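Of the protein chains in this complex, one is absent; all others appear in place.
What follows is subunit A.
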Amino acid sequence: MTHAFSPISVAAGFAALILSVPTASAQQTYERFGFAQTERGRYIAILGDCAACHTAPGGAPLAGGLRFETPVGAIISSNITPDRENGIGKMTLKEFDAAMREGIGQGGKRLYPAMPYPAFSNMTDEDIADLYAWIMAQQPAPAQINSNELKFPFDIRTGMIAWNMINFKPDAFKPDPAQSAEWNRGGYIVEGPGHCGACHSGKTITMGDKSSEHLTGAIIENWVAPNITGDAEAGLGAWEEQDIIAYLKTGANRFDIASGGMMDVIRHSSRMWTDGDLKAVAVYLKSQPGRSGKPLAAALPETDMRMQAGARIYKDRCSACHFDNGEGYPGLFPSLAGAGSVNAEEPTSVLHVVLAGSRAVATPAAPTGPAMPSLGWALSDNDIANVVTYVRNAFGNTAAPVSTEQVATARAALQP
């Protein structure tokens, strides 16, 4: 069989033709800011993971519409395409900067700190300007977003003025001259555009970041965002720099595979970071002390009845993939031994994956995206309490036992 031309190359060429036609506004923006600045802005948008919140599944890029349920109502991400009516097309650089680094939107409207402007206040003038250039070069989308379904009094945006007084000190990232350039670059990404603390830092009662629990883990949307400091026991102590890099770049390393909210971070953001930035972030995170100060629980003895029953359930239902030693299989089955989400004070993530199951992230570098089956239908709340208690106290893990009531609460919170 012979072909005059490959059908695939024709199709690819046809697609390229469509994609390569720049929009009028993009053309103007290139002319206004230049290609180099727009390209730098594209990378800032990747570092900042704008798409994770501002692109809804199946929706136009950056057109917003993603819902975030909070205890006081829903916040819906806004349209940040350069559409002049429904997006941010009319924003000047100065207004864009105020939104990014001060939380003040168009017309002086106060933004909710779901938009992590406290972190973005660490960003440099140059990065803000580059990001502005890139956003203005994107395809405008007419999606009209009502971004606020909060309950009274939280629906009154001026309330954020008070919030800001308590929780927000706009402050550019201050490089530490005693540290390497690499460490400082990592710090800038983690504290600034990467806004890692938005999920991984403990929160005060007003949902501000708790400075004493900086990067030491928190509960968010029924997952544990684990401690990502260099703390030997509670944090990333067991992970070498290379493990952190592999996790951020591919979604998987020899210990773990990303699931929960971190999947979006990897898919839309960190897998596209430069190797230099990945290394810098790893260096910075490893240097962070685990400052939570909470004492670790002592492991339950093997003779505990919950441990005995849990061990038998583990053997029958878990060991096929996670193995008797809890170490799993690199790249396929996460290690339970020493895992931050397993040893976390709250068993939120473990209960989440046992009850509802989970599909891990799939990236071009690690495309399998293995799934944990839901065991919620086959295991009773009591069975799950015992097996999770066992997993949290076997293989060198130490964490508080889990009660049947905790499982029932988690089940009720997760069940669709």
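Criterion: a residue touches a chain if its C-beta (ideal position, glycine included) is under 8 Å from a C-beta of that chain, and two chains touch if they have at least 3 such contacts; residues count from 1.
Criterion: contacts and distances are computed from a predicted model.
For the chain that is left out, the UniProt protein name among "Neutral metalloproteinase", "FdrA protein", "Gluconate 2-dehydrogenase gamma chain" or "Putative zinc-finger domain-containing protein" is "Gluconate 2-dehydrogenase gamma chain".
Contact with the chain that does not appear here is found for just one residue of A:189, A:300, A:375 or A:391, A:375. The missing chain, though absent from the display, is touched by one residue of A:69, A:233, A:324 or A:405; that residue is A:324.
The residue touching the chain not shown here, chosen from A:83, A:97, A:256 or A:383, is A:383.
Residues of subunit A that touch the chain left out of view are 5, 7-8, 10-11, 13-15, 305-306, 308-309, 312-313, 316-317, 319-321, 323-324, 355-359, 369, 371, 373-379, 383, 386, 414-416.
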